[in-house]
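Pasting a structure below so you can have a look.
Here the complex is missing a single protein chain, while all its other protein chains stay put.
Then we have chain A:
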């Protein structure tokens, strides 16, 4: 049985991942914004086999509230083996171009809050000498593109932070996993035709659990995104600036 903390537990990927853990009989502490949705998810995970579920509400940009929630999760589960950070907003690029206020808010949510949560968590995990820290970043962080570079830049910050943290925690036996999903199909469009690049949250969830179990460092999900991004990262800038992406 693992004791797992999930932040951003109402996101489609996080919920699908939590179901995989629940079916294995893990204990789960769920953090999100909306108490009634968290309760609905916790009940579901209980029926699916989780040995224990508990929830707490948190606005991730309320930095002052972080410590208490982490403390509560640790106490409630009797320690933590795994943490999955999954919260985020898909920023509106156009609005970020027009409003510094919006840009800062998006950075607070997608980058700063993640790093802020990781800081005490990393110290805690380093001290205990084991565990997995898994964070959902994005392929969008691999290269800024005109269609979403505000979001991409925040994710790039998270990815860089994680790679440094991974090096630091390596010797304490803590694994840091960067998860980079490509396009993920939401419930809304599940049955309707779309490109072959779209993955289902359940498939991404399987990939996450697998990467955690295997102690991997970076997981592109589905795997073919590693090839796509390999190409995209290596297009020379003089060419890249001419394409519309």
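What we mean here is this: a residue touches a chain if its C-beta (ideal position, glycine included) is under 8 Å from a C-beta of that chain, and two chains touch if they have at least 3 such contacts; residues count from 1.
By our rule, contacts and distances are computed from a predicted model.
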item: Listed names "Peptidase U62, modulator of DNA gyrase", "FAD-binding oxidoreductase", "Hydrogenase large subunit" or "Branched-subunit amino acid transport protein", matching UniProt entry of the absent chain; value: "FAD-binding oxidoreductase"
item: Contacting the left-out chain in the complete assembly, out of A:24, A:37, A:52 or A:105; value: A:37
item: Residue numbers in chain A that touch the chain omitted from display; value: 23, 34, 36-37, 40-41, 43-44, 47-49, 186-193
